[in-house]
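Let me begin by presenting the structure, written as structure tokens, before commenting on it.
Every protein chain except one is present and positioned as in the full complex.
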Amino acid sequence: MIIGRVVGNVWATRKEEVLVGIKFLVVQPHGPDGKGRGNLWWRPTGWGAGLGDMVIVTQGSSARLVYGEQWPIDAAVIGIVDSVEKGG
Amino acid sequence: MIIGRVVGNVWATRKEEVLVGIKFLVVQPHGPDGKGRGNLWWRPTGWGAGLGDMVIVTQGSSARLVYGEQWPIDAAVIGIVDSVEKGG
Amino acid sequence: MIIGRVVGNVWATRKEEVLVGIKFLVVQPHGPDGKGRGNLWWRPTGWGAGLGDMVIVTQGSSARLVYGEQWPIDAAVIGIVDSVEKGG
Amino acid sequence: MIIGRVVGNVWATRKEEVLVGIKFLVVQPHGPDGKGRGNLWWRPTGWGAGLGDMVIVTQGSSARLVYGEQWPIDAAVIGIVDSVEKGG
Partner (left out) sequence: MIIGRVVGNVWATRKEEVLVGIKFLVVQPHGPDGKGRGNLWWRPTGWGAGLGDMVIVTQGSSARLVYGEQWPIDAAVIGIVDSVEKGG
């Protein structure tokens, strides 16, 4: 899993029928210093996550467990981060 | 999922029999500023997507849900983007 | 699999129900010289791994074998490293 | 999927029994300008592809659909490219 911040929404009216009603979020991955970095990824929303939220994103076939085995997605939000404790 | 623009078509007459009739698109991934970046990837088309369209692409085993479980593909177009709203 | 050091914990109270009670670790991948490098990844804990431990992390669908097939995770700790012997 | 050119063969007599008789190709990924770039990857051959051919390669679990579900491979040639049309 990675952690990232929700920085946008994607609108797509022409899409796979099973995806109708789903919201796609633009998530910017975050590094250990809390700053955004790398590329943005677009992911289906979950857990009522919205703009500005820091979220946990799972990738690959595990993303289908969140919505249903027949969803053709490769990433999904599985939680909203409260805080990160550093150390070690 | 990632978002990218369709910038080409690939022609291949010698291929797996199940792939006969499929069209392969060249998709250039897009970054948060709307500009193309990174490498191009070649992906089977879907949703009537054509040159110039901005599309949503799913990767990995989920791509097989779009065409059929027996398709040996690792990427597929699952939607055409209307617009992206930034914020957060 | 990769090897990395546990450098933090992630707290998330709003998450998929199946994930309640799970602890997410921040793992920093390590290179051949024993120094940390690259990005941090957040992964569910396992094996009682805690801050400062060097761990082996498995990625992708194999991570679900550690906790259960219905867990929407894409990475998991599968062991704690005692030592690394170099040569060859 | 990616497109690349076959630039070598790999010989390995000691390997998993199911792989006996298979030929491994060295494939160099190609970028949008038609030039090779990035790393080389080694992949099992298919479709009679040989040195100098431009091929379409599928990665991940989909590669197993080309040879058989019990093949421990993560990449396979699924077609030979005739031409690429650019635009968009």
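A, B, C and D label the chains in the order they appear, each numbered from 1.
Basically, a residue touches a chain if its C-beta (ideal position, glycine included) is under 8 Å from a C-beta of that chain, and two chains touch if they have at least 3 such contacts.
The structure presented is a predicted model; accordingly, all values stated were derived computationally and were not measured.
Residues of chain D in contact with the chain left out of this view: 5-16, 19, 24, 26, 28, 39-44, 50-53, 60-61, 63-64, 70-75. Listed here are the chain C residues that touch the chain not shown: 1-3, 29, 31-32, 37-38, 46-47, 56, 58-63, 65-66, 76, 78-88.
Just so it is clear, only the chains that are shown with their structure count from here on.
One inter-chain figure worth recording: chain C and chain D are separated by 31 Å, centre to centre, where each centre is the mean of the chain's CA atoms.
Spacing of chain A relative to chain C, judged by their CA centroids, is 19 angstrom. Looking at chain D, one finds that none of its residues touch two or more other chains.
A linear topology is adopted by the chain contact network, the touching chains following one after another without closure.
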